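Structure, as C-alpha cells:
With one protein chain removed, the remaining protein chains of the complex are shown where they sit.
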Amino acid sequence: MRSKSSFFIIPYVLWLLLFVVMPMILLAVNAFTNGQGQVSLVNLRAFLTNGACLKMMVNSFWYAVLITGLTLLISYPLALVIAHCRHQRVWLLLVILPTWINLLLKTYAFIGLLGQHGLINQALQLIGLAPRQLLFTKTAFVIVAAYIEIPFMVLPIYNSLHALDQQIIAAARDLGASSWQTFWRVVWPLTLPGVRAGVQAVFIPSLSLFMITRLIGGNKVITLGTAIEEYFLTTMNWHMGSMIGVILIVIMVLVLLATSGKEQNK
Amino acid sequence: MKIIELKHVTRQYPDGFTALHDLNLSLESGKFYSLLGPSGSGKTTILRLIAGFDQPTQGEILFNGRKINDLPAAQRPLNTVFQNYALFPHLNVFENIAFGLKVKKVPADQIQVKVDRMLSLVRLEGFGQRSVQELSGGQQQRVAIARALVNQPKVLLLDESLSALDKKLRKTMQFELRSIQKQLGITFIFVTHDQEEALAMSDEIFVLNEGRLQQSGSPSAIYDEPVNEFVARFIGDSNLLMGHMIRDFEVEFDNHRFECADAGIKPGEQVQVLLRPEDLSLVAPQQGKIVVEVLSQLFLGDHYEIWAKDDAGFNWLIHTVEKAPTKRCGLHFAPDAIHVMRLGESESEFDQRLSQYEDNEK
Partner (left out) sequence: MKRIGRALYLILAFVLLYLPIVYLAYFSFSSGKDMVRFQHFSWVHYQVLWSDKELLAIFLQTIILAILSSLIATAIGTCGAWGIFRLRGYRRKTMLVLNNVLMVAPDVIIGASFLICFTALGIGLGFFSVLLSHIAFSIPIVVLMVLPRLQDLDLTLIDAAQDLGAGRGVIFNQIVLPEIMPGILSGLFMALTYSLDDFAVTFFVTGNGFKTLSVEIYSRARQGINLEINALSTVMLLVVMLLAGGYLFLTRQHELALGARS
C-alpha cells in the first residue's frame, strides 16, 4: 500500500515544492539581494532608515488593531445573540451569505453609500448635520474593512459559544453568579479560543489590504499591502517589495505567536 | 480435529512492548471458546493474529494444519464480529450483510437467498432496507453477526462483542450466540473481559494475563480449580489466605488446621488457599470451624453478601441465601471447599499433580 499511496501524493508534494517552498525562498532571496543579484542588506537598511517606511509600518499595524477591535466589538454580541436564538443555522447562514458576494462589489457599494450625496450623508442631513467628506478618509477605510471582516469574526466566536456546555452556565447561575459575572467569569474565558481564532482571521488580512485602501481610503491610507503592490506593480522594485513582504510575514508570525501562546500553556 | 493452532507465538511491537509471550493454543473444530483476560492481557492481539489483521513476530499460526502467518485477512476462511460492530454507515442492513458476497461476485439471486436466510437466523426479518444507524445496539449486533456468518466461515471471531449492550440484552444475546453456534456447528472464538459471560457461554476458556496463558479448561474446572491467585481473583469472588501444607489432605491457615482435598505437595510447603464465598455458610458459633463476627450484610436479590471478621483479623466474604443468624457466629465449609494452590505452579505442573493423586485415589 505504501508505494501506491506515495504515487498518489506526487502532485501534492509537487504543489508544496512549487507553490509553497519555492515562493517563500524566492521572496526571501529577492528581499536580501540588490538589483545586481548580489546578497545585500540594502533593502532592509533602506526600509529601516526611511522614516516614511517606518511610519507606514506602524500605521498599518495600528489600522489593523483598529479594524480588529471594531470587528470584535460588533461581532461578539452578534454571535452571543445568535447563539441564543431559535433557527441559529438560518441566522448563521445569513452572516456567511455576504462573504459569498464578491469583495469588490461590497467595497464598490460603499463608494455609493459614503459618497458626497450618498445615503450616509443624507441620513446625517436628516438629523441636522452638514454633509461631509466621508469617502477617501481613514475612518471610511476602517469601517469598510471591519464590515468586510465581520463574518470571519462571528463564525469562530459563535462556534465556541455553541460548543459551550449549557450546564456550566446553569452551574454558575446556581452558585449565585449574576448574569454579568457569569459572562465575565465563565462564558468569556471559555470562548477565548474562538476570539483568538477570530482575531487571527481578521488581523492578518487587515495588515495587507490594498484594494480597499485604494477604492475607499483614496491614497490617504498606505498599508504594508499597498506598499507591496506599489513596489511590485508600479515602481517594479521587486527587491524592496519582497523586503516589505518579509517584514509583513515577520509581523504576522509574531501576531500568531502572541494570540496562540496562551493556549499552549493549558 | 484441531482447526486452529498457535505455536510459540510472540508478538512484539517496534517500541519494545511484548503483547504475547511464546503462546501456545490449540482449538478444536465446532466448539465455543472464550479468551478471557483484563485489558492489556493480549486477548485482542490473539484475535487479530488469527483474523489476519496482524502478524506474529515469532511462531506459527496454523489453520487445519496449514501455516497461515502470511495469508491476508481477506483470504482467510474466518470472519470477525467487531467490538463496535464496524457496520458500514452508508449501507443499509441488506447491503451490509451482502458486502462479503458482492465482493466475491456471488450472483444477485443467490445473495438475496443467503441474506434472507441470515436475517431470519438473527431474527431480523423485514429489516433489510433499514439504515443501520436507526437500529438499536442489539439489532446492530445481530447485523454484524449475520454479516460475518453469511460468508460461511469455518471460525467466527467475536471481539468483546457484547460489552456495549445493557445487562439484560447481554444475557439474551449470550443465549442466542450459544444457540446459533450449536445450530451451525462452527467454531466460535469469543474475546471478553467479563468472566460471567465466559463462564456462561464457553465450552473452554483460556485465561490470559500480561500476554501469557494462565489456564485453560472448562468453565467449571477453571472456577473450581484455579491454578493461581490471578485466575482465582479474576474469576468469581474469592477468599484468599496464605497457609502451609501439614501433610496430604491436611492444610493449616488462619491459625487452624483443616482437612482438605489436595495432595501431592510436600509437608511444610507454603501454599495459598482459596475458598469461594458461596461454599461458606454461617452456623451457631460452636458448630463452625472458625468463629467470626458479622460486619455487614447486603441483600442482593438472590443472596446475601456478608462480610465477617475472624479472631485472626481476616475478612471473610460469604454468600448465603439466609441472613446471618447472630452477630457472632460460626463459619462452616466442607473439606473440598478448600482449594490449595502452590505458589508459582504452572498449568501443566498443576495438571500433572492433579492426575497423579487422583490416580492414587482410585
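Details
In this document, chain identifiers A and B correspond to the written order of the chains, with residue numbering beginning at 1 in each.
Basically, contacts are C-beta pairs under 8 Å (C-beta built on N, C-alpha and C of every residue); 3 or more make two chains touch, one makes a residue touch a chain.
Source: prediction; values computed, not measured.
Partners of the chain left out, restricted to shown chains and counted across the full complex, are A, B. Check A:53, A:78, A:140 or A:195 against the missing chain and you find that the one touching it is A:78. The chain that is not drawn here is touched, among residues B:82, B:223, B:314 or B:350, by B:82. Those residues of subunit B that touch the chain absent from the view are 51-53, 72-75, 79-80, 82-84, 86, 88-90, 99-100, 103-104, 131, 133-134, 147-148, 151. Not every partner is drawn; the one left out touches subunit A at residues 1, 4-6, 8-9, 11-13, 15-16, 18-24, 26-27, 30, 74, 77-78, 81-82, 84-85, 89-91, 93-95, 97-113, 115, 117-119, 147, 150, 200, 204-205, 207-208, 210-211, 214-215, 224-225, 228-229, 232-233, 238, 241-242, 245, 248-249, 252, 256.
Heads up, the rule we're going with is that only the chains that are shown with their structure count from here on.
If you average the CA atoms of subunit A and of subunit B, the two centres end up 61 Å from each other.
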